[in-house]
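Shown here: the complex without one of its protein chains, the others still in place.
The first chain written gets the first letter, and so on, giving A and B; residue counts start at 1 in each chain.
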Amino acid sequence: MEATLFYILAAFIVIFAIAAVTSRKILRAVIYLLFVLISISGLYFMINYNLLAAIQLTVYGGGVIVLFIFSVLLVHHVELELEKTPIKKKIIAGLLSVIGLGITLWAIFTYPFQTANTYKSIEVADVGFKLLGYEEGGFILPFEVISVLLVAVMIGAIIIAKGKKLKEN
Amino acid sequence: MIEGISIYEILTLTSILFFIGTYGFFTRENLITVLMSIELILNASAVNFVVINTYLYPDFLQGAIFSIFIIALAAAETALAIAIIINLYKIVYSVEVKDTETMKY
Partner (left out) sequence: MDFSYTIFIPLIPLALFLILGIFSKKIPPSISGWLGSLGLGTSFALSLYTAYHYYLEGKLNGVYQTFTYKSTWLIFSDKLHIDMGVLIDPISVMMLVVVSTISFMVHLYSRGYMKGDDGYTRFFAYLALFSFSMFGLVLATNLFQMYIFWELVGASSFLLIGYYYTKPSAVAAAKKAFIVTRFADLGFLIGILLISYYSGTFDFSEINNPEGYVITSWASTSFMGLSVMTWGLILIFMGGAGKSAMLPFHIWLPDAMEGPTPVSALIHAATMVVAGVYLVARLFPAFSFVENGFALEVVAYVGAISSLVAAIIALTQNDIKRVLAFSTMSQIGYMMLALGVSKYEGHEGLGYMASMFHLFTHAMFKALLFLGAGSVIHAVHSNYLKDMGGLRKYMPVTHITFLIAALSISGVPFFAGFFSKDEILAAAYEHNMLIYISSVFVAGLTAFYMFRLYFGIFWGKEKQYEHTPHESPMSMKIPLFFLAFMSIAAGYIHFSDYITADRKPFSAHLNYSLAAIATTVGLIGILLAYIFYKKENNLADKFSQAFGAFYKWTYHKFYFDEIYLFVTKKIIFGIVASTVAWFDKYIVDASMVGIGNVTVSFSSKIKGMQSGKFQDYAMAFVGGGVVLAMVVFYIWIN
């Protein structure tokens, strides 16, 4: 049964991804992206990594997609259709992507992955301890760096968004 | 670890998603849609990390933790990119890719 669920989720992901990438109406593309992200979150649930699934839903669905929608509404006439890309560009890009995909798949399939057969679900407590752990293999440093990065991004976004007005002040 | 699904299938899925994202990056005409394609790419790689972690090395947690960072980074980058796009819009009054070609020969 889980396999079936997986295949359904996989189908959703692929179809909605293609739709997001080729749609000519921008708001619909954003919504298709939302569906892709929700499906990926579903995938995380299936692996029993509940924390990340929740983070995915919250951050992406609640943050990034909202951001996208607001920016789309800010700069666009929503009902306008996007332009068609020239065929030549599509063919070259398609060709390139397909070749890249081919090489990646070939690299994957010729490598003998040794799957470990134990099963362990990832608990929030484990993740928490790891994130704040000082011992070897602990991720305290990247954790702090990420927080600094987020602060920098916030400040930078404010400054960039203010633009000329900041200079005049 | 999903019962009945080998790692190969999941890795295939993420690869397909990744290259759909790159196709979208090459082809799209609107800066915001290009950003959306970048989101697809980043998500594919995050899934990759988690999957390899749970299938091949279930005793360790590096992959899982790293994907948290990836998500954080992707969100931050999107925010900044949107800010820049808005700024560009104020100057050029367009978010089409073809209006950003000023660094031409």
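By definition in this document, a contact is a pair of C-beta atoms (placed from the backbone, for glycine too) under 8 Å apart; a residue touches a chain by one contact, two chains touch by 3 or more.
Since the model is a prediction, treat every value here as computed from it, not as a measurement.
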Residue among A:A11, A:I92 or A:M154 that touches the chain left out of view: A:I92
Check each of A:G100, A:G138 or A:G156 against the chain that is not shown and name the one that touches it. A:G100
Please output the residues of subunit A touching the missing chain, sorted low to high. 89, 92-93, 96, 99-100, 103, 106-107
Provide the residue numbers of subunit B that touch the chain removed from this figure. 22, 25-28, 34, 97-98, 100-105
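Throughout what follows, only the chains that are shown with their structure count from here on.
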Any idea how many Å lie between the Cα centroids of subunit A and subunit B? 5
Which residues of subunit B touch subunit A once you look at their complex with the stated criterion? 1-9, 11-13, 15-24, 26-30, 32-33, 35-37, 39-40, 43, 47, 50-51, 54-62, 64-65, 67-69, 71-80, 82-87, 89-90, 95-96
Within their complex, subunit A touches subunit B through residues 2-3, 6, 10, 13-14, 17-18, 20-22, 26, 29-30, 33, 36-37, 40, 43-44, 46-49, 51-52, 55-56, 59-60, 63-64, 67-68, 71-72, 74-76, 82-83, 85, 89-90, 92-94, 96-98, 100-101, 104-105, 108-109, 113-116, 118-120, 122, 126-127, 130-131, 137, 139, 142, 146, 149-150, 153-154, 156-157, 160-161, 163-164
